[in-house]
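One chain of protein is taken out of this complex; the other chains stay put.
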Amino acid sequence: MDMQNLEVQFDELKSQVEALNKKAAENKLSMIVFSGDLDKVLAAFIIATGAVAMGMEVVMFFTFWGTPVLRDKQKNVGGKDMMGKMFGAMLPTGTGDVKLSNMNMGGMGTAMMKSLMKKKNVASLEEMIALAEELEVRIYVCEMSMDLMGFKREEMIAYKDLTFCGVAKFLEEANNSRITLFI
Amino acid sequence: MDMQNLEVQFDELKSQVEALNKKAAENKLSMIVFSGDLDKVLAAFIIATGAVAMGMEVVMFFTFWGTPVLRDKQKNVGGKDMMGKMFGAMLPTGTGDVKLSNMNMGGMGTAMMKSLMKKKNVASLEEMIALAEELEVRIYVCEMSMDLMGFKREEMIAYKDLTFCGVAKFLEEANNSRITLFI
Partner (left out) sequence: MDMQNLEVQFDELKSQVEALNKKAAENKLSMIVFSGDLDKVLAAFIIATGAVAMGMEVVMFFTFWGTPVLRDKQKNVGGKDMMGKMFGAMLPTGTGDVKLSNMNMGGMGTAMMKSLMKKKNVASLEEMIALAEELEVRIYVCEMSMDLMGFKREEMIAYKDLTFCGVAKFLEEANNSRITLFI
C-alpha cells in the first residue's frame, strides 16, 4: 500500500469514527414516570439521585398519573372548567397525597411505610425531590397530561429545572441515553 | 514509525472500527407491552408514533395482558377448549374493552377519560393503532401468551405488519435498539 492509498483509507476511517461518536450514547439516564404510586415515584427518585452520584446526567419525564405528584398542595388556582375541577379533586395533590401501589390498606400501609422510612433514615419523597433539584436532575412535565387533567402550570411545585414539553422532546433525550426506564 | 508499521496498526484500528459499527445500536425503539391497561397501552402507542415521527424504527412486542388488547371484537372463532372459552370470556376483547389502571371506578373513570380525550382532540386507542399501522410500526405478538390464553390467530386484528413470535425474536430487536421499554 502506498502513502496516497493509505491517506484515502485513513480519511474514510476517520469519518466512520466521527459517525460512531455522534451515535454513541451519553452518560445519561432517562425515565418516563408514568406511575403516580408512592413506591414507584420514590424508586424513580432513588434511581435518579443514585445515577447523578455516579456522574450520570438524569432526565425525568412525568406523564399520566405521575403528573399530579408534582402539584403543590399550597397553590390553589381558579378558572378551571368542570372537568378540570373534578380531576383536580380526584387526583392526588402532590407528594403528601400519593399511595403505595400495594398494601395501601385504606392508607394504613402507606402511613406505616412512611413511618418506617423515617425510622430507617430513608429520605421521604419530598426530601428526594429537594435532593434531585440540588443535584440538577432535569424534570420534564408532559404537556398533554397537563391539558387532559386540566392542570395549570401555576399549581405545580417550584423546581429549578422543570420544563413543560411533549413526548418528542423527551424521546430526543432518551435516544442518546445509556439507560431509559418506563416506571 | 515507518510506513509498514503504520499500515499494520491502521489495519488493526480498521477492524476495531468495524466491530464497533456492528455493535452500535440502531435508531430504533423496542417496547414490551405487558400491560393491558388502557392508559399504558395508549402511552405505548403515543411513544411509538412519536418515535416514528422522529425518524426512529419501532417494534412493539405484545405479551401477557397486552395480548387480548389486539383481539378483534368482530371476529368470533370456534373450536376452543373449556379453558380457552373461559379466558376468552374473562379477558378484554380488543381496544373497546380495556380499562384504566387507575380510577376506573366501575368503568366510569374510563368512560370519562375517553370522552375527555375526544374533547381535547387526543387520538383514541383505535385511532392510534391505525396511525401506527400507517407509520409502519411493527407489531410482534407473543406466541406463548396466545397459547396460554387459548387465543387463535384468526381472532386478532388485521394489522399489516403483525408477526407471531417468541421472546427470542423480540430480544434480537431490542439488542440493537437505542431504547427498550417494558410497559
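In this document, chain identifiers A and B correspond to the written order of the chains, with residue numbering beginning at 1 in each.
Basically, a residue touches a chain if its C-beta (ideal position, glycine included) is under 8 Å from a C-beta of that chain, and two chains touch if they have at least 3 such contacts.
Every value quoted in this text rests on a predicted model; they were computed, and no experiment measured them.
Interface residues of chain B with the unshown chain, by the touch rule above, are 1, 3, 6, 9-10, 13, 16-17, 20, 23-25, 32, 34, 36, 63-65, 83, 86, 90-91, 144, 147-148, 166-168, 171-172, 174-177, 180-182.
Mapped onto chain A, the interface with the missing chain covers residues 3, 6-7, 10, 13-14, 17, 20-21, 24-25, 27, 29, 39-40, 43, 46-47, 50-51, 53-54, 56, 101-103, 112-113, 116-117, 119-120, 122, 178-183.
The rule we apply is simple: only the chains that are shown with their structure count from here on.
The mean-CA centres of chain A and chain B are about 22 angstrom from one another, to the nearest whole unit.
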